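Okay, handing you the structure first.
A single protein chain has been omitted; all remaining protein chains appear in their positions.
So, subunit A:
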Amino acid sequence: MTKSVVQLKGLRKDIKNKTIIHDLDLDLYEGEVFGFLGPNGAGKTTTIRMMVGLMKPTAGNVIIGGTSLLENYEKTISQVGAIVENPELYDYMSGYKNLIHFSRMHKGITKERIQEVVEQVGLTSRIGEKVKTYSLGMRQRLGLAQALLHKPKFLILDEPTNGLDPAGIREFRTYLRKIAQEEGVSILVSSHLLSEIELMCDRVGIIQKGKLIDIRTVKEESQETKWTFTVNQPIQAKDVLEQSFEGVDIETGEKSISISISQEEVPEYNKVLVEQGILVYGIENTKSTLEDEFLKVTGGEQVG
C-alpha cells in the first residue's frame, strides 16, 4: 500500500500496575479510513489518548508524519485533529467563538477557512448561538469542525457518530471518505458498532482487553450475507441446489445448509428445495465473517 502516516510502536499503558494496553503495533496509511473496533472497556479511548499526548505511554512510541510525538510534541501534534470521547466545548460561548479559540492555537487559519469548515459540517445557521443551546448532534458537528480546522494529516475520531441522526451519519460517512480520498488524510475511527465501521472503513482492527487481536481488510464479500436453511436432508438439498444453480458454494451442517447469496435470491432457492420434496423448516440470515469475529470477541452482547 502507500506510505504510512501513523505508526504505533510497541505502545503500552499501565495504570496502577495493571496493563491496560499491551504492546500495540499498528501502521495507518495515507488516505485510509481505519476502524478501531472493540467492546466497551477494550482500550480504544486509552490508545487514542496516548496518540494525542493526553496520556504518556508506559512504553513505546507514536510516530506521526515521520516525527515522534514524545520527542517533538508541538510539531507532531500540529498534524493531528481529534475528538476524544465526547466533544466537550465551551458551552458559555458561541460555536463561532469556540472555533476562533481553537484556530488561534494553530498557525495561519483564516476567517475564510473557519467559514468553510462551518459550511462543511452544516452548522452555518446556528454557529452564532451559544453551544449551551446545541443538541448532541450539533455539538458532535462542532467537534468535527474543530478537528478539521487546521487541515490535519491524521484525523482521530472516537465514537464520532454518537448523537448524529441517520442523515447526519450518512453525510458524515461520505465526507470522511471524501477527505481521505481527495486530501489523502488518514483517519482512525473508533466504535463498538460493527455496522458503522463496516460501512466507512477500509481496514478494521479489533481490540479486546488491550490487545489488537485481528486486523482485516473490509472486503466486498464481507458485506454479502450468508443464509442458513434448516432442512431435513442437508446432503440431498446440497445436490439439488448444485444441479439448479451453477457454481454455488454450499456448506452442509448436521441439519442445515449455508449459502452465500443475496436476499433476492432466497425465494428461488427455497422454491427449488420445496419442489424437490425437501422439507424446509426455517431460513435464517447469519452474520458475515467480520461480525462472527466481533461476536466472538464481545460475547454477542454489544452489536447494535
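Please note the rule applied: a residue touches a chain if its C-beta (ideal position, glycine included) is under 8 Å from a C-beta of that chain, and two chains touch if they have at least 3 such contacts; residues count from 1.
We adopt the following convention: contacts and distances are computed from a predicted model.
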item	value
Name under which UniProt lists the unshown chain, selected from "Cysteine-rich domain-containing protein", "Cytochrome c domain-containing protein", "WD40 repeat domain-containing protein" or "ABC transporter permease"	"ABC transporter permease"
Contact with the hidden chain (one of A:84, A:123, A:138 or A:240)	A:84
Chain not shown: contacting residue from A:97, A:113, A:151 or A:177	A:97
Touch list for subunit A against the chain that is not drawn	49, 52-56, 73-75, 77-78, 80, 82, 84-93, 97, 100-102, 104-107, 143, 146
